[in-house]
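One protein chain is absent from this view; the other protein chains keep their places.
Up next, subunit A:
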Amino acid sequence: MIETTLDIQAIRKDFPILQREVNGQPLVYLDNAATSQTPQQVIDTIVDYYQGYNANIHRGVHTLSQEATDAYEVAREKIQKHFNIAHSHEVIFTSGTTQSINLVATGFTSFLKKGDEILVSAMEHHSNIVPWQMLCERTGAVLKVIPMNLEGELVMEEYHNLLSDKTKLVFCNHVSNALGTINPIAEIIQAAHKVGAAVLIDGAQAAAHVKPDLQALDVDFYTVSAHKMCGPTGVGMLYGKEEWLKKLPPYQGGGEMIAEVTFEKTTYADLPHKFEAGTPNICGGIAFGAALDYMNSIGFGAIAQYEDELMQYATEQLLAIDGLKIYGTAAHKTSVISFNIEGVHPYDIGTIVDKLGIAVRTGHHCAQPIMDFYKIPGTVRASFSFYNTKEEVDKLVEGVKRARNMLL
């Protein structure tokens, strides 16, 4: 029995896409960890912007420009408040988590020297591995990996052993996209700070399920993509502590990020504009704010509790299928289930269930090191959101059973 205070049927009506059919079947959307769907409230915000006050921001004196600037800055304040960030200028709008990480990785080039060490967890998305490898190539720093165990949890003892005065940076996701593991980031941050290392936490997968208090966590950098939390694609945030953002050099040059420009010398604008060169994704930023409003109106406590119940139910039902194995069985995880059936390729299962209208992810989920760790080509990943239902879980289970019968 799944209990919730949420009116799921009413919530589903907010998401027009959930009414459509795929391959003649009602859509069952279980690829929320890749991108979440967009409620009408956010779609309306986007339409209102283009219909009512589309203008470039921060430089026009005309009314539309002023309205657009105000809305964009209000969105920044909503993000600030949501993540409990001390100053709104510590919120940098980016195109998403990947750009946020690259901004920091590029900025650290001048801070590192040969022999410095960077720690990265074994369960990172490629976007949180490759930028650091590139940083290591530029600086001669060494990338070290915090290992994980078979349950998909970081081996914290090893982490503490890896930390030393050589450690300059630690990178870890808050929640693993492939396994759903919620990592003990408070402990990771505290321990890193003891040796003087800075910490970047990739919150792309976490922000749709939990509401992190970034001041309490004392994290140096935190990254989020709006499209994972009911917002549009192409926009996200980088949170950085003021002291770090002041120290980091600008990432890209252009308009908007300057104070004064002559051909001899340019002085850079104050935060946050120093890192926001060019015309930003204005509409995206405003819609990101609307997405936070939407999710907060439902409530993160109720969302987390309901998603957890859905996941528990799905886990039980899936495990009853012969030969099915779940990867990622951490004690603390979000509503992500990565699985395989013995003797069946995940691609084949994904193909069959798609024919039944069920959207799941198959493959390595941009986390090849995890697949290598388990010695598998990939997994099928079902990820649940607060607008999914128990009936949809049943359809997934039926679909996987049907695929198994066809394929074995």
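Just a few scattered comments:
To be clear about the criterion, a contact is a pair of C-beta atoms (placed from the backbone, for glycine too) under 8 Å apart; a residue touches a chain by one contact, two chains touch by 3 or more; residues count from 1.
Simple rule for what comes next: contacts and distances are computed from a predicted model.
Not shown: a single chain whose UniProt protein name, out of "SufE family protein", "sn-glycerol-3-phosphate import ATP-binding protein UgpC", "Helicase" or "Branched-chain amino acid ABC transporter permease", is "SufE family protein". When the missing chain is restored to the complex, the residue among A:211, A:325, A:345 or A:401 that touches it is A:345. Remark: the residues of subunit A touching the chain excluded from display are 23, 344-348, 351-352, 355, 362-364, 377-378, 406-407.
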